[in-house]
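Of the protein chains in this complex, one is absent; all others appear in place.
Chains: A and B, in written order; residue numbering restarts at 1 for each.
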Amino acid sequence: MGFKYGRLGAKPTAGALIGRTILVLILLTFTVMTIYPILWLIQSSLKTTQEFQMNRIGLPIEPTLSNYPLAWKIGGFTSLFLNSILYTSISTIAIVFLSLSASFAFAKIRMRATKFLYQSFVVGILLTLQSIMVPLFLLTNMVGLYDTRIGILIPYIGLGLPMGVYLGTEFIRSIPDSLIESARLEGAGYIRIFISIIFPISVPVAVTLAIMTVTSIWNEFMLINILASKNSIKSLPVGILKFSGALSSDYGKQFAALVIGMLPMLIFYLIFRKHIQRGLAAGAVKG
Amino acid sequence: MKRFVLVLMVLAMVAPLFAVGEKEVSGKVTLRVLHYADATTPGYSVEKKIWDDFRAANPDIELVYEELFNEPFHQKVEAYAAAGKLPDVMYMWPSGRSSTLYNKKLIKDLSPLLASTKGKYLPTTVVPQMGSIIGELPLTITNSHMVYLNTKLLAQLGLSEPKTYADLVAMVPVAKAAGIEVVLMAAKDDWVMQSCLFSMISGRVAGDKFIDDVLAGKAKFTDKPFVDALTVVANMVKDGVMPKNVLQISYGEGPALFAAGKCLMYIDGDWRAGAFITDPTTGKALISPTDQKNVKLTVFPAIPGEKISGSSSTIVGTGFGMNANIKSGSKEEAAAWKLISYMTSPAVAKQRLETGAFGRASWIGVTSDKLEPIQQANAAFSAAAGSYVLDGVLDAKVYTPINIGLQEIVLGIKTPAQVAADTQKAFEDWKANK
Partner (left out) sequence: MKSHTRPDERLRAYFLLVLPAVTIYFAVIAFPTIFSITLSLTDYSGGIVFGDRADWSFVGFKHYFRMFRDQYFWIAFKNNIWIMLMSLFIQIPLGFTLAYTIFRKLIVGREFFQTIIYMPTIISCIVVAVLWQTFFSPYGPITDFMRLFNPLWENNLANDPNLAILPVLFVMVWYYTGMYLIIFLANLQKIDSQILEAAQIDGANERQMLFNIILPALSGVVVVTAILAISGSLKSFDLIFAMTSGNPARRTSVLALYMYDNAFKGSPDYPLANAISTFMVAVSFALILVTKKLENRFGGKE
């Protein structure tokens, strides 16, 4: 941007100064409230359960890393970790791809069915997972996909689609029709247009969708807990949950498990954070 | 276009790979097992060993083992029950949380199989459970109410062990002056106060017979005995014996507060003794074995108007039950019974006892000299009498208003009479819908 918005250099009035101070205070509060829990979690994971119970806030007096190997071993995290990566990556790719392809059709190919189909996806945003959990479980059993990886992946994909289709359609609608028309004139089919024109343009919304999906599936525990029974197909949150029951008293390992679960997301977020804000609303909303 | 089709084809080919189920091994009996285990307790390694020992001793029995803990376990059981996919052997409650299994007759009555074990189990443990069957073989008998008394702190404040409720009230000013509470509970979750305190009060003031009468329609929750029992809780708050703040203490925080000397008496279940002992993975204890001698395990002092004294609320413990679909006399039944009775055997009970998170074994005479003082006290403890744990005898629809109502009484937003009325109404609704 060539234009300088800079207000910092301008001479502020007293009122503006107060306003700015309040804003900075709010931002600092947010900062503390965000960084502190993460630091607290990490320091707590270095305490034994017994130390944590007696000293919940202070720094660890005898810091120990022993919680990590114990949590990893007791929780059986190796396979849980691999499963989490599998579920998160496959669902994310599928959600992004399927959402955008349907979005393209909804936004740019005139069909009478679109109105109904698109509306039904939008209604899906309003539904809660809890309300479909029981029917979903019965259904999964009926079709014989219970306790299989595919039986977990399909619901994950389905649950991500409403938001994906909504964001995708709104975004693709803002792409000028002329772009598609000229490609049509050159004889390109819709599928080809989708792959070589629409998809590249939609990268911001795809990235946003990917980030939202990755964080939500990585942390998801309700559905997988219902749909999986074999340990070999469960995911990380199920392992973490083992350490955080109402009657549980083993805080040390619970916190170590939580750190193990959070770190990949933290790294992922810090790498991709620039894309988030570019994408999250890029087309989400017609400004 | 081609690439798109290619991706679809690859997906279609890869998909079945994920769907391959487990193959049955022929020549063996395969049992599907669902266990309730907390991977975080110090005793978890022992639990693992118990199962491994069974596998090693029974190569002809193949276990398809699944383990869950807390709410996820219950959700899973409900889901299994709804889908008709219950495991062959499962961890169960004698009622309450396992109501579905009893109500829908999804589990087998173990009484015929128990005939051969006469005299081996404590007679109070092999009693009919919900629906008048023995659905599960209890591992323990549990006191859901226990008072952990800090005798050292009492002595420091110049107090002696309270014998009556009036003694407790008299302790309030002394305790407040020292900046501590007389009674604390970790009652943030609503079941705690009902299970660990009120069931005992109800048993002493109203009595089990009264509850039976209510269930039979011969009495009402709104009658005086039940309202009087609720009033005891209201008075505890009013008299300053127990602060309102107990509702803000999460269950995990309770033992630490007691260990830190924040109260003279801590009320919880007998299972909580296990929270104080040495954790073998870290070698640390919340209360060291030497200091554990300053903790006395007892029950609530005498309550004005009580009909029995020195009682706790007791419930036969959890145990393993068998799927009703297993045919009598089949080799599956023999294998399942082998597993169920193995779990209550003295050798297994002893190992569990040594973890500390275990009350009194259902098998007669199981003890261990390896226990820390607080565990020995727990194994040796016996209340003068036992009364119903309310969530064990009432349906969830009926005990939920009690759970919530007790919190409302503590907060001071409902009177005991109002809570009794809510409970009676919920009971009538439940009965009408049944």
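Everything that follows uses one rule, which is that a residue touches a chain if its C-beta (ideal position, glycine included) is under 8 Å from a C-beta of that chain, and two chains touch if they have at least 3 such contacts.
Keep in mind that this is a model prediction, so the values were computed, not measured.
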{"item": "Residue touching the undisplayed chain, where the options are A:Leu80, A:Ile240 or A:Ala256", "value": "A:Ile240"}
{"item": "Touch with the omitted chain, as defined above, among B:Ser99, B:Thr222 or B:Thr415", "value": "B:Ser99"}
{"item": "Residue of B:Leu257, B:Met343, B:Val393 or B:Ala420 touching the missing chain in the full complex", "value": "B:Leu257"}
{"item": "Positions on chain B contacted by the hidden chain, ascending", "value": "1, 4, 71, 74-75, 78, 81-82, 84, 96-97, 99-100, 103-104, 188-190, 243-245, 247-250, 253, 257, 262, 395-397, 399-400, 404-405, 407-408, 410-411, 413, 429"}
{"item": "Residues from chain A at the interface with the omitted partner, ascending", "value": "1-3, 5-8, 16, 20, 23-24, 26-27, 30-31, 33-35, 37-38, 40-41, 56-57, 98-99, 101-102, 104-106, 109, 111, 117, 120-121, 123-128, 130-136, 138-139, 142, 154-155, 157-159, 161-162, 165, 184-185, 187-192, 194, 215, 219, 237, 240-241, 244, 251, 254, 258, 261-262, 265-266, 269-270, 273, 276-282, 284-287"}
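Please note the rule applied: only the chains that are shown with their structure count from here on.
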{"item": "Centre distance in Å when chain A and chain B are each reduced to the mean of their C-alpha atoms", "value": "37"}
{"item": "Chain B residues touching chain A - in the complex, by the definition given at the top", "value": "1, 3-4, 15, 18-22, 38-42, 44, 66-72, 75-76, 79, 82-83, 85, 189, 251-253, 255-256, 259-260, 275, 279, 281-282, 284-286"}
{"item": "Chain B-touching residues of chain A, taken from the complex the two chains share", "value": "48-51, 53-54, 64, 66, 70, 74-75, 134, 137-138, 141, 144-151, 153, 189, 191-192, 195, 225-226, 229-231, 238, 241-243, 245-254"}
